[in-house]
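Structure provided below as structure tokens; questions to follow.
Every protein chain except one is present and positioned as in the full complex.
Per-chain numbering from 1; labels A and B assigned in written order.
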Amino acid sequence: MTRYLLRRLVFLLVSLVLASIVLFVLLRMLPGDPANALTSVGASPEQIAAARHSIGSDQPLPQQFTHWVGQLASGDLGTSFVSSLPVGPEVSQRLNVTVPLTLSAFVLAVLVAVPAGFVAAYKKNTWYGALLSGVSQLGIAVPVFWLGMILIAVFALSAGWLPSGGFPQDGWDTPADAIRSLVLPVVTVALVMSASLIRYVRSATLDVLDSEYLRTARALGSSFGRAMWRHGLRNAAVPVISVLGIELASTLLGAVVVESVYALPGLGSMLATGIAQHDYPVIQGVLFVSTFGVLVIGFVADLVQRIVDPRLRGRLSGGGVR
Amino acid sequence: MNPNLPKKPLSVGVLTVALAVTLAACGGGGTNSASGNGSYDKNAAVNIGSLYEPQNLDNTGGGGQGVTEALNGNVYEGLFRLTDAGKVDKLLAQDYKVSGDGLTYTFTLRDGVKFHSGKALTSKDVKYSLEKVIAKDSQSARKANLEVMKDIATPDAKTVKVTLKKKSISFVYNLSYVWIINADAKNLKTTEDGTGPYKLNKWTRGSALSLDRFSGYWGSAAKNKQVVFHYYKDATALNNALLTNAVDVVTSEQSPDALDQFKSNQNYKVTDGDSTTKLLLAFNDKAKPFTDVKVRRAVSAAIDDKKLLDSVWGGYGKEIGSMVPPTDPWYEDLTDVNAYDVTKAKKLLKEAGYAKGFSFTLDTPNYDPHPTAATFIKSQLAKVGITVKINTITPDEWYTKVYKNHDFSATLQEHVNDRDLVWYGNPDFYWGYDDKQVQKWVGQAEEASSTQAQTELLKKVNRKTAEDAASDWLYLYPQIVVANTKLSGYPLNGLNSQFFAYDIKKSS
Partner (left out) sequence: MKRSSSLTRSSLTSSSHTRSSLTLWTGGVLAGLVALLALVSLFWLPYDSDDTSGGRLAGPGGGHLLGTDKLGRDLFTQLMTGSRIALESGLGAVTVAALLGVTLGILAAFAQGWFDDTLSALLDILIAFPTLLLAMLIVAARSATLGSAILAIGLAQSAVVARLTRILVKRVLAQDYITASRTSGTSWTRVVAGHVLPNIWPTLVVNLALQFGLAVLAEAGLSYLGLGAPPPNASWGRMLQEAQATFTTAPAGALAPGILLVLLVIGVNLIADGLRDVLDPTARKGRAAL
């Protein structure tokens, strides 16, 4: 286990470094000048040069890169070209929106999808089993932003129960407001997420129900519940956990659509603004942090899988067959 | 004088922030919408909804239009301010004198003015602020205009003496765009130290900016305790916020689609003020076929501006025949000069040798109303045989391709500011209109001895550019403010995108 952890850690670092180099180069290949965001229409060549100088985009690339890496090493994500605000604190302020949003949606989706997926599989020949499968088919096909539009129209504009968007400026210092503003976004993400999770859980459960060991266990006299608990759940959980990891990771950044529908100041919208403004420190900072997050989630998913299914422990990395 | 960019709903909101461009500050007395019934909450918090978040808090450092809206007149003040009628009033300047030759301006500062940090205002701060605008690294759009200053002297703490290189009739007007900042202040892109009725409480990037009433203000105190600007990236989210009372007022509606639901609701008041924003079909006057005046006039005459305005704004806004909005002193109604006339357009095309028409690429910024306008123009010009290829571009691309490199045939762009006719006197501006007579008039107008002489000259420029169809001015935007009826005293004409909050009263 120690060797595994060590290898996993080294590997995490290597991936991070690789990803940031690729990112740095790719960003610089984009046409357009970050100084454009600062200059006004009417700007003279002198003003444009001054803008470029002030953000350092007139420096040679290797120098810009070492500068950035140097900052990173001291735990500093740099300063935004456009706002002159440090990137680190802004990222953490945005995470205060995105992480609660993603995590609660994730938990809600799991709470809905696991029982629903199990029932959809176990009772697949009943009308409600079929209904659950049908609903999940529908859920997968619904665009997130459309669902958001409809929920806003119904629950915010017509009923007036919840805010239509935005996040309180004081954030979690006003917890009631913060929670209220996250209810609809969380429900939106959770609905779409649980639709696809139901399908995975259902198919994993069906695999187990059809499996030989479950039949054997039952033939040997275990009750269904006991057999399922001892063998079934464990086997069904492994593939589902890996899917969960991927879902969680992609929702973390993929929340940008939901964030835009609900006008939430999250990480996704920070990145979108950064890209539009060619604000390299912001893009690099957000992607660095989220790449790190994705890798950690992958790591945790792998670890949980190992704990759940000891047979996997012989495997070295998370890159194995899933 | 500069196109203003971020206008689009979310989609672009996201992208357009890239190019938020605006002039420096300007003052302006808000003409107030309603006087209110007198009873209001002196300690109310006013929530303002806007699409224009500042990029940073420095208007000489690329802060964009958002910083003007939030801070100008509220947090920072100039020596002068521009009223809604386009008149220049004294603000931090108690008085001023101009020498006989028009080259020396002596300003006396108002007594008892304090910065938010507590320091008293002195002539040194004014000198610092003026120099900041024309400094090498200044991104102020007024830099070129104010470089006419040769020397700034401070004979005593209350007096500032500015000597000009040459006469400049717009000097005082241009000063209304200059914020007076504490000379000792640091980190102006993220903090502030001004003299206005509010001080900055907190700026949460991507979300909101809040201002608190400044107790040490020299003038009459703000009529509310706090204002919070809430920033949205698309108009629908903003309208929804107003409908659910998350905000009390929307500074500038960018689409008429949602207005019906406010007009039919007694809890809201919709007002239609004066705007200075023009939508331009800007030709590259240096590229064929738009080098030919007849072609430009033909295109102008082939487009039914009224129908376009109706499509985009559904009855709001005004037709306009030139670059000059009605609030500029040299306004004249020139809508008849190249009025909609398909027969005339065809005739002009024939005379220019394009009887069978031609085709051109229209570089179209990817946010509203440009794509809509482009689609409309395409279908209109098809009727006179001109084929339009719509090339949708991001604001960033627009800036590089069109504005910097002049690599285009024609483009669509909105120009927000007042008094921006004078750009036609600059042959190097992106549209490349090069007329020696116009350049001479613009130069003479700036050095004129009286505003009357200046106005006469610029009227000539106005007519000449209109007759030449230097660009096609499609329409003047409306300035629509929608507010909760609890609110009164808010500005109606967000002239040059400012929004004075100090007179806003909120009834409880």
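The rule is simple: a residue touches a chain if its C-beta (ideal position, glycine included) is under 8 Å from a C-beta of that chain, and two chains touch if they have at least 3 such contacts.
Bear in mind the structure is a predicted one, so any value in this text is a computation, not a measurement.
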- Among A:Ala35, A:Ala227 or A:Leu252, contact with the omitted chain is made only by A:Leu252
- Message: Just to verify: which one of B:Ser379, B:Gln437 or B:Gln452 makes contact with the chain not shown?
- Response: B:Ser379
- Item | Residue among A:Ala35, A:Val189, A:Ala204 or A:Ala227 touching the omitted chain | A:Ala204
- Item | Missing-partner contacts on subunit B, residue numbers | 8-12, 14-15, 235-236, 239, 255, 257-258, 260-261, 310-312, 314, 364, 366-367, 371-372, 374-376, 378-379, 382, 390-394, 396-397
- Taking the full complex into account, what residues of subunit A touch the chain not shown? 11, 14-15, 18-19, 26, 29-32, 121, 124, 137-138, 140-146, 149, 153, 157-158, 200, 203-204, 206-207, 209-212, 235, 238-239, 243, 246, 249-250, 252-254, 256-257, 260, 268, 271-272, 275-276, 278, 290-291, 294-295, 298, 311, 317-319, 321-322
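Basically, only the chains that are shown with their structure count from here on.
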- Task: Can you check how far apart subunit A and subunit B are, centre to centre, with Cα atoms defining each centre and the answer in Å?
- Result: 40
- Task: Please name which positions on subunit B make contact with subunit A in the complex.
- Result: 1-3, 10, 14-23, 55-56, 58, 61-62, 136-141, 143-144, 187, 189-190, 202, 204-208, 210, 228, 230, 232-234, 237, 240-241, 243-244, 246, 394-397, 399-400, 403-404
- Message: Residue numbers of subunit A touching subunit B in their complex, please.
- Response: 31-33, 36-44, 46-48, 50-51, 53-54, 82-85, 90, 93-94, 152, 156-157, 160, 163-167, 169, 171, 260-263, 265, 269-270, 272-273, 276-278
